[in-house]
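With one protein chain removed, the remaining protein chains of the complex are shown where they sit.
To keep things simple, chains are lettered A, B and C as they appear, and every chain counts its residues starting from 1.
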Amino acid sequence: MSELDIYASQGFAGRAGFGKKSALVIVDFVNGFTDPAQFGGGNILDAVHRTVEVLAFFRASNLPVAHTRVVYAEDGSDKGVFCRKAPALAQLTEHAAGSQIVPALTPRAGELVVRKQGASAFFGTSLEGWLRFQGADTVVIAGCTTSGCVRATVVDAMQHNFFTVVMRDCVGDRAMAPHEANLFDMQQKYADVMDAAQVMAALKPS
Amino acid sequence: MSELDIYASQGFAGRAGFGKKSALVIVDFVNGFTDPAQFGGGNILDAVHRTVEVLAFFRASNLPVAHTRVVYAEDGSDKGVFCRKAPALAQLTEHAAGSQIVPALTPRAGELVVRKQGASAFFGTSLEGWLRFQGADTVVIAGCTTSGCVRATVVDAMQHNFFTVVMRDCVGDRAMAPHEANLFDMQQKYADVMDAAQVMAALKPS
Amino acid sequence: MSELDIYASQGFAGRAGFGKKSALVIVDFVNGFTDPAQFGGGNILDAVHRTVEVLAFFRASNLPVAHTRVVYAEDGSDKGVFCRKAPALAQLTEHAAGSQIVPALTPRAGELVVRKQGASAFFGTSLEGWLRFQGADTVVIAGCTTSGCVRATVVDAMQHNFFTVVMRDCVGDRAMAPHEANLFDMQQKYADVMDAAQVMAALKPS
Partner (left out) sequence: MSELDIYASQGFAGRAGFGKKSALVIVDFVNGFTDPAQFGGGNILDAVHRTVEVLAFFRASNLPVAHTRVVYAEDGSDKGVFCRKAPALAQLTEHAAGSQIVPALTPRAGELVVRKQGASAFFGTSLEGWLRFQGADTVVIAGCTTSGCVRATVVDAMQHNFFTVVMRDCVGDRAMAPHEANLFDMQQKYADVMDAAQVMAALKPS
């Protein structure tokens, strides 16, 4: 039996679908994750470019938008285990160039900007309650990296019982094998993995 | 540049190390995950067998032990998005054979048994605070599946700032490609991936 | 300036209102909290009796209902700091008479029964995500004690951005001074405090 067969035989990869109102969550599309000399590489820039249209669509549809940034304190006071595994994270401070959201996706007034130190956009942040206050029961996810903060955010979104959608062409990673492996895991267990075009078609007012 | 090279060039895969007191967390080693007709397959049984010695070591060392089970309500009242992606999960009820911990690892009095509906052993459970009350700052993880509840538990353990160790030979998955891909991700970003023998050597009283 | 005057002058006690869909959360109306020899006393029985009609209303309106119970493990493995302050809590085990929901409010199939070890119905439980899956953005609270688990649940509900309503005549306490003091705090800062009759009138389909 192939590996895909065992998942199919055990009933994975069901479709969760959309709920009543979708929010766009853009994970860590900041300068430092588009620069291969810092945390970037792979297909991340392609994912940023594809997200520009999606962001415009959500804004035009008057749907909620949240952005995340990794932000550590300048004095290093909030470094933890994550910085042991990846010490360069601590350079992403409030005013560092690497932690600013990429110019093509600059947040507008009224969009939430989440500062986080963990992997998941939900961990130790106000994102969950903010989405409730916006009336959103569905989270559509773009960002990077697929195998890192996107995956962690998707698992938490599902655990919070958000209908969770990952846009395959709007998430990126510094390396393609982890990107593909994590899209597989997410589609099997946590989220509906779709193209951005499919998502926009599904959300288009009829 | 190879995929491993880009991780190395960006400073990933640092060593987090052990803290002052380690707890063993055994994720979802229940009958249903050892049975390929339900959720099992791959190398899960091997991982169960290897964990027997580790559990004995932690007990002999008087270190805290926690076990997790997936448990849904008999009336289906607590089903959520996870059961849309994997509907068979809802069969894992309190008294179902499939949700009982495997006989070789039966919990003893004083060991925590966590009932969970999500992927992570920490999500919507009392595990985090229980570990604090035991004085444990380090989590050593066995269980299944590597690409599912183990990975989710590891990410949360790291986010809670536990020193997090995954025992490579005590975690298993229904399919080997996701197993290997997730060991890679965890070692690069979230946890120290070690053999059980290395862990027991490191924790042995001098 | 009187104490009420300073709250008024600083703009507290705004009205939060109802959202689109309300759920009833009944906190710890279990036998042990109606028995003055265990954790009961004061006006708790009156609050139970008043809740009977409210529960019938929510069921007739096909709105979600959740109940909470305090449940500790028989082997004492999950006792923590709360049991240092109130050691008798550890007697509330799965099958103890004291931890069964009072007969007048027995849960029906499809209603969530939350087992908790903390004060808040949200802490270390699946309640938050369950309410999202039910589509509820508003939490209407009955239960006991006003100064204990009701207050803790209300603060968390507000922090999760639920519109939060406390039914003054459906919450009770073993002592009246803490009951009144906590109704005051909740009304000033966290929730709309209303009579059950007002709540049912507000939620009645027009």
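Here is the rule we go by: a residue touches a chain if its C-beta (ideal position, glycine included) is under 8 Å from a C-beta of that chain, and two chains touch if they have at least 3 such contacts.
Keep in mind that what you see is a predicted model, and the values were worked out from it rather than measured.
J.: So which shown chains sit in contact with the chain we cannot see?
T.: Output: missing chain touches A, B, C.
J.: Looking at the whole complex, which of C:S99, C:S126 or C:T164 touches the chain that is not displayed?
T.: Touching the chain that is not displayed is residue C:T164.
J.: Can you list, in ascending order, the chain C residues touching the missing chain?
T.: Its contact residues with the unshown chain are 3, 6-7, 10-17, 36, 38-39, 41-42, 80-82, 84-88, 118-120, 123-124, 147-148, 151-152, 155-156, 158-159, 161-164, 174-178, 181-182, 184-185, 188-191.
J.: List the residues of chain A that touch the chain left out of this view.
T.: 73, 75-81, 109-113, 117-118, 124-126, 128-130, 133
J.: Mind pulling the chain B residues that touch the left-out chain?
T.: Missing-chain contacts on chain B: residues 20, 128-130, 132-133, 135, 137, 159-162.
Going forward, only the chains that are shown with their structure count from here on.
J.: Calculate how many whole Å lie between the centre of chain A and the centre of chain B, each centre taken as the average of the chain's C-alpha atoms.
T.: Averaging C-alpha atoms per chain gives centres 24 Å apart.
J.: On chain C, where are the residues touching two or more other chains?
T.: Residues 128-130, 133 of chain C touch two or more partner chains.
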